[in-house]
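There's a structure below that I have some questions on.
With one protein chain withheld, the remaining protein chains of the complex are depicted in position.
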Amino acid sequence: MRRVLITTAAVLILVFLTTNLFADDATTSSNSRAIDTVWMLLAAFLVFFMQAGFAMVEAGFTRAKNACNIIMKNLMDFSIGSLAYWALGFGIMFGASKAGLFGSDGFFLSAGDPSTGDGLWQIAFWLFQAVFAATAATIVSGAMAERTKFSGYLAYSAVITILIYPVVGHWIWGGGWLSKLGMIDFAGSTVVHSVGGWAGLMGAIVLGPRVGKYIDNNGGKKISKAIPGHNIPLAALGVFILWFGWFGFNPGSTTSGTNLSIATIAVTTNLAAAAGAISAMFTAWIRYKKPDASMSLNGALAGLVAITAPCAVVSPLSAVIIGLIGGILVVLAVDFFDKILHIDDPVGAVSVHGVCGMFGTLAVGLFAESRYAQAAGLGDVNGLFFGGGAKLLGVQALGAISVLAWVSVTALIMFLIIKKTIGLRVSREEELRGLDIEEHGMEAYSGFQIFTNQ
Amino acid sequence: MRRVLITTAAVLILVFLTTNLFADDATTSSNSRAIDTVWMLLAAFLVFFMQAGFAMVEAGFTRAKNACNIIMKNLMDFSIGSLAYWALGFGIMFGASKAGLFGSDGFFLSAGDPSTGDGLWQIAFWLFQAVFAATAATIVSGAMAERTKFSGYLAYSAVITILIYPVVGHWIWGGGWLSKLGMIDFAGSTVVHSVGGWAGLMGAIVLGPRVGKYIDNNGGKKISKAIPGHNIPLAALGVFILWFGWFGFNPGSTTSGTNLSIATIAVTTNLAAAAGAISAMFTAWIRYKKPDASMSLNGALAGLVAITAPCAVVSPLSAVIIGLIGGILVVLAVDFFDKILHIDDPVGAVSVHGVCGMFGTLAVGLFAESRYAQAAGLGDVNGLFFGGGAKLLGVQALGAISVLAWVSVTALIMFLIIKKTIGLRVSREEELRGLDIEEHGMEAYSGFQIFTNQ
Amino acid sequence: MRRVLITTAAVLILVFLTTNLFADDATTSSNSRAIDTVWMLLAAFLVFFMQAGFAMVEAGFTRAKNACNIIMKNLMDFSIGSLAYWALGFGIMFGASKAGLFGSDGFFLSAGDPSTGDGLWQIAFWLFQAVFAATAATIVSGAMAERTKFSGYLAYSAVITILIYPVVGHWIWGGGWLSKLGMIDFAGSTVVHSVGGWAGLMGAIVLGPRVGKYIDNNGGKKISKAIPGHNIPLAALGVFILWFGWFGFNPGSTTSGTNLSIATIAVTTNLAAAAGAISAMFTAWIRYKKPDASMSLNGALAGLVAITAPCAVVSPLSAVIIGLIGGILVVLAVDFFDKILHIDDPVGAVSVHGVCGMFGTLAVGLFAESRYAQAAGLGDVNGLFFGGGAKLLGVQALGAISVLAWVSVTALIMFLIIKKTIGLRVSREEELRGLDIEEHGMEAYSGFQIFTNQ
Amino acid sequence: MKLIIAYIQPEKLNDVKQELYKAEIYKMSVTNAMGCGQQKGYHESYRGVDIEVNLLKKIRLEIAVNEDFVAPTINAIIKGARTGEIGDGKIFILDLVECIRIRTGETGNEAIG
Amino acid sequence: MKLIIAYIQPEKLNDVKQELYKAEIYKMSVTNAMGCGQQKGYHESYRGVDIEVNLLKKIRLEIAVNEDFVAPTINAIIKGARTGEIGDGKIFILDLVECIRIRTGETGNEAIG
Partner (left out) sequence: MKLIIAYIQPEKLNDVKQELYKAEIYKMSVTNAMGCGQQKGYHESYRGVDIEVNLLKKIRLEIAVNEDFVAPTINAIIKGARTGEIGDGKIFILDLVECIRIRTGETGNEAIG
C-alpha cells in the first residue's frame, strides 16, 4: 500500500512536471537560453541599425555634393565587412588563440552547427560580433569623407574587418593577452571606437585636408575654414538612431538577457549620453558664444563612446560624470585636431571615437565599482576612485596605448599601400565638382538648387 | 527497501530538477523576471526612439530657417530631462507619498541597488519612466516652435521634468489620490500627452503667434495665414518613428512581458492609429477639398494619443472607434485653436496631445470592458457603454480636469517667470532671419537655395 | 514513520516547486509562451517600421514634386490595409479552409479571446500577419509612383488586403493547396514580395509610363530617359530601415523565440543582403561604368527579398550565393523592364520584389538543406543541389507561377475597373505640375528652390 | 546684339528648348524665379489654412543673340511657351553693349554664338 | 520702358510687395540671390570655426514698367525696403527695348502691365 502511495505520488509529481514544465519541450534552461538568444539578436539588430545612424550623421555633416558617396561608403563597408568578417575576421578574433595574439580557426562560421543549441548560439554570437566589426569599419568613413577615392575605400574596408579590428578584438575579447591581464572594455570603447577613430586619424593624415579647408594667411599661418554640413536635421536623426542603437551596443554586450545588469547598463548609457550632450553644448557656448548644434550632437556621441567601456561597472552618478567629461573632451579635441594639428576630420570621428574611446577605457580604471562589476559578472574590481588602487588603471592604459600603436602602424601602412596602388584621393577637380557626380555619376538631390561652389 | 526506493525517487527527482531547471542558476521565476526586464527595457528603447520622431515631425512641420533650433530643443529637453528626472523627478513621482500629492524619496536612483533583483528592476523601471517624462517634455517644443528663446526653453525643460510632470505622474501612477479613486490611464493619455499638450498651450499663449501668422483684415478681423512646414517627408518619417515607438509606449506599459495582454494592447494601438489617419484624412478632405498630408499624419498621432489610456481595457473594435473619433477631433481642434482662438501652435501639439489625450482618458470611461481589463490585470471594470455606469467616466473626467488645472496654472506661472527673467521670445528680427542663425550661428541646409523671406 | 517521511518529502518537494517555480504564477510553459509572444510582437514592430523604410525609399527615388503623395500613399495603404485585414483579410487567409482556396471565418479578430493564452496568441499573430499584409500592399505604390490618382490608389489598397493577398496567403501559409503540396516560402518571398511585385507590374502597365520617360527617337525607336530621384540620402535611410525591419520579417517568421533557429535566419538574412548590395554594385559598375548608388541600394533589397523564402532552410554560404545572384538579377531585371519592355517602374519594385521574390522561392528548391530545415522545424527537406532531387523545386516553381497567374489576372481586372470608374491616372498637367500640389494642395519642401520643369 | 529675357511656365521649358534648337539657338541660361503676373495663384493650402500663392514658380531664360537672331528667338519662345492661358509669360528685350567669351577673349558677334 | 532691378533684404520682400501693390504695380519677378555690398556678413560659425559669410542672402526683384511708372516703382521699393541700416539694398535701372506678352503676342506698353 505504501508503495502504491509512494509510486502514485512520484508519478503524480512526474505527470505534473511533464504537463506544466515540458509543454512544447521547453525547460527552464531552454527558456533562459531562448531569452539570451532573443536578447542578443535584438541587440544585434539595434547595433545594425547604427549603420543608418552613421550614414545619416556623416552625410548630414558633409556637403550635398558628396552625399551619395558617403551613403555608398557606409553601405559598402557594412556589406563587404559582413562577408569579410564571416570568411575570416571572426576566426581571427575568436578562433583558438595563437600566443594570445590572434585566433586561428572558426572561419566561415564553421563552428555554427544549426542542430545544436551551442551551434545556434555561435551563429547568433557571430551576428552580434559582425555588427560590431562593421561599426568599427564605418567610423573611418567620416574622417575620410569628401575626398577619398571610392575604390580605395573598398579596399580599406576589407582590410580593417579582416585584420586590424579582429586582432584587437582577440587581444581584449577573444582571450588574448590583454584580456589575460584583466583589461575591461565591456562594450568596446577601445575595441570598436578607438580602433575606428585611430584608423580614421591615419586615413585623414594620409589623405590630407579637403581643398579650401586650411588657407594660408598673409603671415604664412594656416587658418582653418569651416565647411558646413548640408543637412543638420538628417545628422540629428542619425545621432538619435545611434543613441537608440547604443541600447543594443552596450546592454547587449552582456550577450545575455537573463543577466539583469542590462538594466544598469541601459541607464548608465543613457545618462552618459545626456550628460555629454549638455556639457558639449555649454562648452561650445562658452568657447564660440553660440550653442552649436553639431557640437551638441557630437557631445551625445562622445558621452556614449566614453561610457561604452565602463557601462557595466560604474554607478549612474559616475556615468553622469564620465558623460560630462566626454562632452567637454570632444569639443576640445575637435578644436585641437582642427586648429592646432590641422588634420581635417569632417565629422569629428577621431575626437568622438578615438579620443573619447580612450578616455572611456581609462574611466574604467578610475570609476569601476565592485558592486556593479559583480552584478554584471565581471568580478570584484574597483577603480582608483573607489579604493581599487592604480593597477586596473594601468592595465587599461596599457591596453589603450597598445591598441593605438597597433592600429596606427597597420592603418598607416595600409593607407600608404592603397595610395601607391589603387589610389586614395580623388583629383582636385573631382573634389570640387563633388564625388557624387565624379565617382557615382549621379546627384543626391536632383532638382534642388544648391550652391555648388563650396 | 521502501525507504531506499523513496529516497532514490526523491533524489532522482531532485537531481532531475537540478539538471534541467537550474542550469545556469536559472529558475522559472528568474526567467520570468528576465522576460519582464528585457521587455521593459526594449519598450523603453522604443520610447526613447520617439524622441527622434518628435524631432523630425517638429522640424519637418516648421520652416527650414528654424530646423537646427528645433533639433537642439529636442536633444536638450531629453538630455536635461534625463538628468533632472534622475536627480529629482523620479523621486517626486514614485517616492513615498505625501498626502497623495507627491513622492518624497528615491532621488538619484537611490533605490537602485545593482546587487538585488529588485534593485535592478528599479533601475530598469527608472529608464522606462525617464523616457516617458522626456516625451511629455518634448511635446511642448512643437507648440512653441519658431519663436522661443533657446535659454528660456532650457529652463522650461528642467521645470517640467522636475515638477509639473512628476506630480501628475504621482497622482495617477505613483499611488497618489487619483490612482486611489480608481482612475485608469494605462499608458498615459493624460499623464504624458495631456501634460505636454496643456503645457504647450500655455507656452503658445504666453509667447504669442509667430510674425505673419495672423494678419488684420481690412475689416479689423484677424485672418490666419498658413506657414507651411519645410520638409514633409521628414515629418512623415517622424510620424512613422512615433508609431513604431508607440509599440513600446503602450504595450510596454505592462512593464511585464509575461503579461500576455501586450498582444491586445499592440493591436488596439495599431488599429486606433490606422483609424485616426483615415478619419483625419477624410475630415480634411471634406473640409478643405484636398486630402492634406500633414493632417493625415496628425490623425495617426491623434489615434495613438487617444488609445494610450484605454489601450489595455478596450476591444479592437472599440479601438477603431476611438481612433476614428480621435482623427476627426484633431482636425476640428487644429481649426479651433488656429482660426477661432488664434493660438499659434505650429505643429498642432495642443490638438494632438492635449485634446486627444483628454478624449482618450474619457474613452476609458466609455469603452472599457471587463474581459480586457481583467486580462491586463486591471480588475473588473466596465465603461458606460458596457454596462459599468458613469462612475468610471466621472473619475476619468475628474482626473483629466484636475490635470488640466494643475498644468495650466503651474505652466503659466513658469512661463511668465521665464519671460520676466531669462526671456521667452526672440526679437522680431531674430525671428524673421531664423533662429538657426540667430540662436545657434548656423544653417540647417547649408548650400541649399531657400526662400528665406517667409 | 515511513509514511510521515514520504509525505514530508512530497510536501517539501511541492513547497519547493511552489516557491521557486510558481512565484508570480509563472510556469516554464507560460514563460516559453511569453518568450514567443514577446518575440513575435517585437518582430511585428520591426516589420511595421518597414513602412517607414518603403515610404523613404519610394519618396527618395522619385521627384520632389510628388513626395507628399508618396508619403500619403504609404500611410494610407498601411492604415486602410490594417482595418481591411482586421475586418476581412485575416479570415480569408487563416480561416477554415474552403477547398484549400480561401479561409472563411475569423473575421474582425473574432478568435482573439483576451482571456485565454490561445486567444492572446491569436491577437499577437494577427498583428504579425497584418504588418505582412501591409508590406505586400505598399510595395505596389513604388511601381505606380508619380502618376496615380490618389482616390484610385485608396481603392486598390483595400482590394489587395481583402482579396488578392489573403488568398495567396491562404494557399501557402493558411493550410491551402500549395502548403499541402509542401511548398516552402518561409517568410514570404512569394506570399508577400512577389504578390506586391506582380500587382505593381500590372499597375505600371495599366497606368503607362510617366510623361517624358520614353521618348521617340528619330528612327521611331523608343528611348528610355532617366528621371532621377530627388533625395538619395533619404532613400538610403529607407533601405537601412528596411534591412533593419527585415530582421523582424525573416527571423520573426518562426513566430517563436524559443525556436533558436532565429539565429541562423538572422545570419542568412544579413549575409544575403550584404552580398546583394555588393553584386549589384559591381554589376552596375561593369554595365554603366559607375557604381550607381540607387542600384546598390536596390541590390541590398534584392538580396533580402531573395533570402526571404529560403532563410530558414539554407546555410550561410548558400545565403551568400543567393544574395549575389539576387543582386545581379535586380540590375538585369531593371534594365529589362525599362529598356526592353518599356514598363515604367520608378523605384524598381517589380524587379526587386517580383523577380527576386520568384528567384528566392525557386532558391529553396535548389539550396535547401535538411539540417537547417530540421532545426527550424520544417522537416527533412533537401534542394536539388543537396541531393533532394527536383521535386521540391517543382513544387516551388508551381507555387511561384500559380501566384504570378492569380495576381496578374486579379490585379489587372482590378486596375482596369478602377480605371473605368474612379480613374487611375492623373491628367498630363497634374503630372507635370506634380501630384503634391494637384492632389494634396501642398508642397513637400516649402521654401526650397527646386527646378520643377522635370 | 540683344539680351532676351523670358519668363515662362516651368513645365514649358522642354518645349521652348526644342523650339530654340530648331531655330538653331543653342545657347541660353536658365534660372528659377517666382513671378507675379495676371495669373492668379492656384489654390494651395496647408493644414486647412490658405496660402497666398501670389508668387508662382517660373523659369527665367536669358539669351544673348545677334540682331538677326532676335526675331527667330522670340518666335521660338512663343511657339514653345504659348498655351493661350494666362500665365504663359513674358519676353523682355534689352540692348547688349558687349559680349565676351571668357575662354578666348573673343568679343561681340563672334562671342555670342 | 525700363527694367528695374532691385536687391533687397529677404525679410523685406513682403513689405516691398505691399508698397508696390499700393502703387498699383502688380507684376514682378523674384529670384534668390547672394550679395556682397557694404554690409558685413553676420557672424556665422560651424563647429567653432568661422564661416566667411561675405555673400549674404538677398532677394532680387525684376520689374518691367512704362516710363511713367518708373518713379512710383522706385519710391515704393525704397519705402518698403529702407531701414536706414547698411544692407538695405540697391536699385538698378536699365532701358527696356521691347516687351512681349507670350499669350497674346502684344508688344510694348500694352504688354508690360
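Before moving on, here are some points about what is shown:
Note that the chains are named A, B, C, D and E in the order they appear, and that numbering of residues resets to 1 at the start of each chain.
Operating definition for what follows: a contact is a pair of C-beta atoms (placed from the backbone, for glycine too) under 8 Å apart; a residue touches a chain by one contact, two chains touch by 3 or more.
Please read these numbers as outputs of a predicted model, since none were measured by experiment.
Put simply, the missing chain touches A, C, D, E once the whole complex is considered. Contact with the chain that does not appear here is found for just one residue of C:Glu146, C:Asp338, C:Glu369 or C:Asp436, C:Asp338. Of the residues in chain C, those that touch the hidden partner chain are 224-229, 284, 287-288, 290, 292, 294-295, 298, 331, 334-335, 338-339, 348, 449, 451.
Residues 3, 17, 26-32, 62, 64, 94-103, 105, 111 of chain D touch the missing chain (whole complex, contact as defined above). Touching residues on chain A toward the chain that is not drawn are 212, 429, 432-433, 437, 441-443, 446, 449-453.
Operating definition for what follows: only the chains that are shown with their structure count from here on.
Separation of chain A from chain E in touch steps, taking the shortest path, is 1. For the pairs B-E and B-D, the count of C-beta pairs in contact is higher at B-D.
Of all residue numbers used at the contact between chain A and chain B, under half are used by both chains, marking a mostly different-residue interface. A straight line joining the Cα centres of chain A and chain C is 31 Å long.
Annotation: 47 Å between the Cα-based centres of chain C and chain D.
Contact with two or more other chains is made by residues 32, 45-46 of chain E. Shared interface positions of chain A, defined as residues touching 2 or more other chains, are 2, 6, 13, 21, 27-28, 31, 35, 38, 42, 228-229, 231, 237, 288, 290, 292, 294, 445, 448-449, 451.
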